[in-house]
Structures are given as structure tokens and as C-alpha cells.
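A single protein chain has been omitted; all remaining protein chains appear in their positions.
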Amino acid sequence: MRPFRFGKMKKASEPELIQPRVAEVETELENPKLSSSLADNQTTMQTIFTNCPDFMYRELKIGQERVPVLLLYMNGLTDEQTVNGDILKSLVNIKSSNIIVSGSNTIEIIKNIFLEIGNITEITTIGEVEEAVLTGSVVLLLEGTSKALKIGTKGFDGRIVSEPATEGVVRGPREGFTESLQKNTAMLRRKIKTPNLKLEKFVLGRVTKTEVNIAYLDGTVNSKVVDEVKKRLSLIDVDSVLESAYIEEMIEDEPFSVFPQIDHSEKPDKIAAAIVQGQVAIFTDGTPFVLIVPTMMTQFLQSSEDYYDRSIYATSIRLVRFVFLTLALLLPALYIAITTFHRGLLPTSLLISITAAREGAPFPTVIEVLTMEVTFEALREAGLRLPKPVGQAVSIVGGLVIGEAAVQASMVSPVTVIIVALTGIASFGIPSYSFALAIRILRFGMIALASTLGLYGVLLGVLVMSAHLVSLRSFGVPYMAPFAPFNLKDMKDSLIRLPWWAMGDRPRLIAKNNNNRQRQKFFLKPVPPDDNEK
Amino acid sequence: MAGKKGDWMPEKGIINTKQFVWLLFIMISAFATMQLPGMLIMQAGRDAWLSILGAWLLDVMLALVYAYMGIRFPGENLVQYSITILGKYLGRLVGILFPLFFLLVCTIVLRGSAQLVNIVFLPRTPLNVILVTSYLVSALIARKGLEAIARMTELLGPLYLLSIITLSFLVLPAFHMSRLLPQFDNGVTPFLTGAPLILTNFGVCIIMAMYIPLCNRPENGFLAKFSAVSMGALVVCLVTALSVGIFGIEDAQYMSSPGIQLAKMINFSNYIERVEMIWLLFLVGSTIVASSSLIWAFGQGIAQITGLKTYKPLIYPGALISLALGILSFPSSLQHTNFYHYTFPIVAAFVEVGLELLLFAVALILHKRGTA
Amino acid sequence: MTVLMMFTALAIGLAEGLPLKKKGQRRELVVMTTLLAMTILLAVGHYLALPSPLVLLERWLEPVGKAIFK
Partner (left out) sequence: MRKLVLIMVCLSIALLLTGCWDYKEVDRLATVMAIGVDRVPGSEIILLTVQIASTQGNGSNKQTGGQRGDGGPAYTVMNSEGKSLSEAIRNLGAQSTRRILISHCKLIVIGEGLAKTGIGEIVDDLKRDRQFRRTDRILTTDKTAKEILEKDIALEQVPARGLDLIMQNFETAGPVLPVNCNDFFVRLNEDPHVSSTPFAQLQDIDKEVTRQLEKAVGRPLDSEGKPKTLTIAKTAIFKDQRMVGVLNEEDTRAHRWLMDSPKGSSITLTYTPKAQPNEEKGEIQLDIIDGKTTIMPQISENGITMNIDMRAKVSLHETGSADVNVRDAQKIEQIQQQAEEAMKRQLEHTIDTAQKELKSDYVGFSENLHNSFPVDWKQVKDQWDNIFPTVNYHVSCEVEILNTSIISNPTLRSEPEE
């Protein structure tokens, strides 16, 4: 079990109390070494993989001495062609070669001379063998030695690279991550071509043995953050990690916050940009969603396309998103507060039309808004889960029934429908789905406050919410940066986006001391050719 | 995962100079724009806005003392250095007056803002409900520590300043210079008695002595206070001058909150009108944040006097005492106004000027210095 | 009001006090309880129609204030 995180209560001087799990220690305890007898090893493996019809073992004798060799692999996880073509062929070739395969160095010779495969490691324990087989490698066992060879032949037909469904762009790369970790890291490597891009491997989940990689740019990243990420990852001890969300929830700072504190994306370009500006990406095998830490709130209101559009447009769309955010959070609450508490704020003619529209409405405004909001959430959920063609039908029926018939039947006042629809549109305007979820939940709280204390209640709600937001941190970086604490230099990529030539610095709070992006001392601002130069 | 926050948040240097300024600005302006202009106009008539300038000058001089003490006793706030200066027992006796004073200010501020909300916003809602919710929110914020409060002020302070400036622009069409004239109509007496009244209100920012040890650059204390008080004085000055110039002194002096009345006067080209609620939201938000830092200062001060490791468990009890005082001491808004007008300035002057100058003098005479 | 205040004091006492007790921070516990006791004292005093400290302060200082300010 992972220690329950009330850890912040404890003093800063005590972190040594909890030892990070050291891989070697545990494997020695749990995993016996391989035996030097091939038959023993084979029995062990067969007991482990009882009732696993996809577990394959192939015995063959190699060399002139006919040394027995055992190949273990999982059918379907390995690349059949490699196994048949390369490995078997190489092993058979030993017979014809004149190098004598015998003695303790057999395994070295096989590895170094015969196998026409790149990715080979020596392993010594049963656990490692087990893991290697389960992750799609071929394990080669040899009579007379307690070492085994793990031959990387991972071959699994995954999804091909396609356009990500959740983050559509008009301009920008259209490739998205797939479920295969190797493919994903390769896509990243293709974008960042420097040895400074470090990938570190973790295997999480006792049962799922999910491979997790953290990626960062050495020399740019704040090393404290990397250490913190590694520390938190190494503390994870669960049976399964099936999606990056498992990891996200186990390493975030404030587990009970409604706000997501770790951003995720399935776009390689977005991840690459994050890594380049000093963030750490966490790749999880089996999911296209890659986590980005540390995360600030503004990131949830930014889309990767902001950086590909002209900066003036990007800035204005970001401002619009802030308006959207406010509307999505507060519009129903403000509607209730203003119409039922502070009529004065409405223009007189609007007040009269709202009054007229509500004439004869059977339910109080709060109930109306709540019902409509819940209906809207249900419609959205229904549209999301159902098969695509049906989903459209749902939205049509929902729109027609709720928007038109309910008003016609004077069950709901038309203004409420307008408000709820506006709120819905506004919440679609927030680029991050998980952040929009937080806003959707808070909206109901705001409605409750507005209906008891009016605008004053909304004020209290906003104050508590912002107090929570400013005290949040994501891996040591204040969540509300660069607004609070205010940092003028970092503002260039928050509410506004300056043109690329003006973004000379990486965000200070993320990249700490390594924040110089451009090597020039001067701006890269394009200058029209000077007439006088001619 | 122990000490996770500790790694990132050392207790010292958790606020920067900018946040320091906004903390003080919110403190001064929230406290002084609510009811003060009315009282001040009653006291100083048309010269009210001038006496704010006078008070500003006096307060800046007072700030010099506080900033100097902050540097002389590095890493110590005013509770701690009063113990250092006056010894274990007398020092504690004097030192406890500061947190108690902060609690008193908190009581007055929140009661004032709750009354305002009650009268203008929610006339049928019981005052106690408004008070309780305000206290709850400010205690919640205070419990998150000074860092969170400082960031809140950093968000709210500029908004508040902007709201007052916008307000001033919007009511400008109703402003008549002739109502502000003539100055010094009744000699300089109103000016002279007005200045101390507002000084005692500006003086609430002696709370700066609680912030200085937590600031990343304590030597900037004076600068921060200077800019905060200047902005605060500007804000109060604007509100006061506009109130006189719009309502005339006869009406303005009896207004329970001239600022709200100013906001009610907004009628910009017959379209932007009746927006006083919005301004009131900014005002009430500022008072809640300001009082959260007062409750924080109370908790911190008491914790230091009694030698506790953490002040956090004292926040809610402190807020509860303040709430009890606020509810039980004033049967009506009239008593509150009277207390604020006649009694509070005396107490404030004693604590803000008297005690601190005493500490200052004793420190100079006995050659006491901070050790750190 | 009195009952409500005592109830709140009790609630705060429990919410803040239990973790303190668990951690063995006795000093903190004592100070916190004293503060809560003061609230209860205030509330009881109000119930018995005793003047609150602020009212006492006012009785003392208001004449001075009235002499200085209009």
C-alpha cells in the first residue's frame, strides 16, 4: 500500500523516514535466481504459466555439441517474423559455424556473435524471465548456465498513428499518440533530436507491469522537479496501472481538489513543447494520454493551436476563453442572483421582458435552472457514450424537446433555456476537458450559494475558490502563476501570447535557472529590409 | 511523502515585495473606504480630502519607525521584539496587545461590511447570517496561511484599485467643483482634527510589522508601506473628494457609506446604472480578505506569545471570538458607528503610535538589537 | 445565540483539538481551549446581560473621543 498522503503535516526534515522502494532489494527477496539446469528452469516456467495456452516454448539443440536451448515467448506479443526468421535462423546457423559453443561463456558467444538482433540483455532471475516474457520479449535459456538472454522482439499490432480525437486543430500537426509506449516515445524523439532528452523507465503495477517513462530535457528542466517526480512515482505500489489517470491521481499534490493539477495531452507537439520549456512528461504504456508536470492553471485554457495561429488572434481567443470560463462557472448563478435578489442590476426593459417571460412559470427559478442544468449534463453524457449516429439523434431530440417543447408547454421560461444553453456553449469553449469538468461541478455549488445569499453568496464562493486555487501547487509550482504570484515576464504566455520572436524566456517558475530560450541577446523580431542599406 | 510542501515553501521569504504592497493596500483601503469618508467629512468638512494628505504624511513617518524596527530586529515581528525589548513578562503583556488590537480591527471591519451588505444587498436576511458567513470565509482563507492571503490580495488589490478608479470616472459627470469649495472655510481646526482620525485608520497597517519577517526582502518594508499607503490615501481621497463634490458636505457626512452612495450615483449615459452592487462586491471581497489577514496576525501573535509551534489551530477560535464580539457588543449599527468614530481612534492611537514609540524608545535607550 | 455559539465552539474544539491531541501538542491544545473558553465566557456573559469588553472599553474611552472628535 502506498502511504496515505497526509504527509504535509510532517516536518521537512523527515523525508528519509519513507524509503523509496529499491527494485533490487525486492526482486532478491521474491525472485529466486535461475537454476543452471535447463530442465529445472523449464519446469519452473511451466508451473508459473500453467493454463496459459499462449505461452510458447521451443526447444532446440545448437552447435556441434547439441547444447539444449529453450526459447520462451508469448504468442502474439512477439513479432513472429523475428522469432522465426532471425532468432531461430541464427541459432541454427551456430551448427555450421566453426566456433565451438560450449562451457560457461556459451551465452556470451551466442549473444555477441550469433544473434542478429539488436536488443539483447542478460537476465538472471525467474522474475525477470517472467517479466520479459510477459512484456513481449523472447527469453533464451541455455543448459548449464544460470544466465538467460532477453531478446527484444516486441511486436504488437497497435493502432496506427491517427489524428487525436480529443484535441482537434485547424493548423498544426495531426498525429496523435497511440497506445504503444515505444511508438509514442519515438514520436517524441522525432521532434526533439538531442541526447539531452532523457527518458527514464519505471514499471508500475504488480499485475499489469505497465511501463511508464518520464521524459525531460536535461539542462532545461528544474532538477528538483525531476527528483520529485521520480520520488512520487517510486512510491506507487498498486496492482494495476491501466491509464495515466491512475498515476495522475496518485502523484498530484492535493488529492481532494476538484481542479486537475496535472495536464495531459495526446498530441506529440504539445508534449514536445512542454518538455522544451522545462516540464516533465510522463508516458504510460497502453494509453495515448501523456501527463505533463508541473502544471499551471493557464495551461488548461491554452490549446496547442494558440502557438500556430497569429499571436494577435491567439491572444484574443485566449481572452475569450477567460470570458467563457467565467460564464461557464458563474452564468446560471448570476442569473439566479440577479433576477431573484438584485433586480436593480438589470436594464429596466430587460427586467420587464424577463418578468413577462416568467409569467405563469410553475417552478422557482432555482429549480428551473437546476433541472435544466442536470438535463443538459445528462444529454451531454448520453451523447458522449452512445454510438456516434445515435448520439446525434440524442442531441437533436434533446434540443427539440427541451428547448422548444418545454417552453411551449410553459414548463420552463425561455430565458432559463437561453442561460443554460449559453453556459453549455461556454463550457465547451474551455479547451481542457478535465478542467471543464471541475468548472461544471463548481457551477452547481455556485447556484446553491446564489440562491441563498444572492451575489454576496457568489462572492463568497468565488473567494473560497480562489483561496483554494492560490494555495494549490503542482510539483512546487504555484497553480495560479503567473497571476498570483504575479510575474510580468511569464505573463507573455498566459492571458496573452506574444509572438514567438518575443518569447525569449521560458517560464521562470518551471525552468527556474535555465530559462533562456533564444541564444541571441537581441530580439528575433523580423525587420523589413532597410532602404538605407542599399 | 512527508515534508513535500516543506521542500518548496520555506517559512521565510514567502511573500515578495509586490505582495507586501498589495496586502497593505487591501488592508488600508478596505478599512478606510467603507465608513470612514462619512465620519471624516463630518469631522473636517470640505477639508476632508486634505486631511487625508496630512494623515498620509504622518503615517509615512510612522512607517519609518516600523520599518526601522523591522530591520533592527531582523526576523522578528512586533510581538517577538516586544518580548526581546521588554523582557519575558512585561514584553508578553505589551506584546499581547497587538494581536488583540488586530482582532478588534477585524471585528469592526467585518461588522461594518456585514451591515453594509445587510442594508444595501440583503435587507431581509438576518445580519448574523451575513456575519457568520463572512467570518467563515475569512477564517478559511486565514487558515491557508499568509502565502495564500498574499496571493489573494495580489489578485484582488489591482481589481479593487481599478474598480475605484472606474467608479470615479463614471461619477465624474455629477461632480461639481463648487461644492468642494471653499477650502479652509472654518480655519485649519477641521483639517487638524481630521488628520488623526484618518491616521488611526491608516495605522492599521502596523500589521506590516507582522509581515516584514516573512518578506523575502525585509529591507523593502518601508518602500512597500509607502507605496501601499500612497495608493490607499489616493483611493480614500478620491472617494472623499467625490462625495463632497457630489453630495455636498451636508448630506455626505451622515451617509453610512459614501462609497456606496457614489456607486449609486453612477448613471453613465443612462445605460450603465444601478451598478453599486458590483462595486460593493469588490469592497466586501476586499474586507473579507483584509480581515483574514487580521485573523492570521492574531493567530500568529498569540502563538508566538505562548510559544506554540503552529498558529493554525488558533485561527478558528480567534475568528469565533471576533464573531462573538461583533455580534454581542453592538446591538445596532448606530452603536457600531459610534464605537468606530469615538472609541476606536483612541485605542488605535494608543496601540499604533503609543506602544510602538515606547518600544522604539526603550530599544534605543537600552541598546537592544535583534540577534539574528 | 448563546447556545449556537457554544455549539460552534465545541465543534471547532473537536475539529482542531483531536488532531492536536493525536500529535501530542499539549501546549497548542491548551491555548486553543482557552480561546474557545473565552468565546463561551463572552456568550454566557451576554446571556447574563453583562457588558462585553468592547462596551466596557467604550464606556471608558468614548468621553475622550467625544472631546476630540465632533
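Note that the chains take the letters A, B and C in the order they are written out, and that residue 1 is the start of every chain.
As a working rule, a residue touches a chain if its C-beta (ideal position, glycine included) is under 8 Å from a C-beta of that chain, and two chains touch if they have at least 3 such contacts.
On a predicted model such as this, the values are computed, not experimentally measured, just so you know.
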Selected from B:Y160, B:F247 or B:F344 as touching the chain missing from the view: B:F247
Contact partner of the left-out chain, one of B:V109, B:V132, B:L197 or B:A363: B:V132
Full-complex contact with the absent chain, from B:L140, B:L161 or B:A228: B:L140
Touch with the omitted chain, as defined above, among A:V161, A:I236, A:V407 or A:L437: A:V407
Positions on subunit B contacted by the hidden chain, ascending: 119-126, 129, 132-133, 136, 140, 174, 178-179, 181-182, 184-185, 246-248, 250-251, 261, 264-267, 270, 273-274
Missing-partner contacts on subunit A, residue numbers: 6, 256, 339-341, 343-344, 348, 351-361, 364-365, 407, 410, 413-414, 448, 451-454
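The working rule: only the chains that are shown with their structure count from here on.
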Computed distance of Cα centres, subunit B from subunit A, in Å: 45
Chain centre separation in whole Å, for subunit C relative to subunit A (CA means): 50
Geometric centre distance via CA averages, subunit C-subunit B, whole Å: 22
Parts of subunit B lying in touch with subunit C, wherever the complex brings them together: 39, 42-43, 104, 107, 128, 193, 196-197, 302-303, 306-310, 313-314, 316-318, 320-321, 324-325, 327-330, 338-339, 341-343, 345-347
Contacting residues of subunit B [partner subunit A, same complex]: 1-9, 16, 18-19, 117, 121-122, 125, 129-130, 133-134, 137, 140-141, 144-145, 147-148, 150-152, 154-155, 271, 274-275, 277-278, 281, 284-285, 288-289
Touch list for subunit A against partner subunit B, complex: 3, 5, 7-15, 17-18, 224, 228, 232, 235, 253, 341-342, 344-345, 347, 453-457, 459-460, 462-464, 466-468, 470-471, 473, 476, 478, 480, 483-486
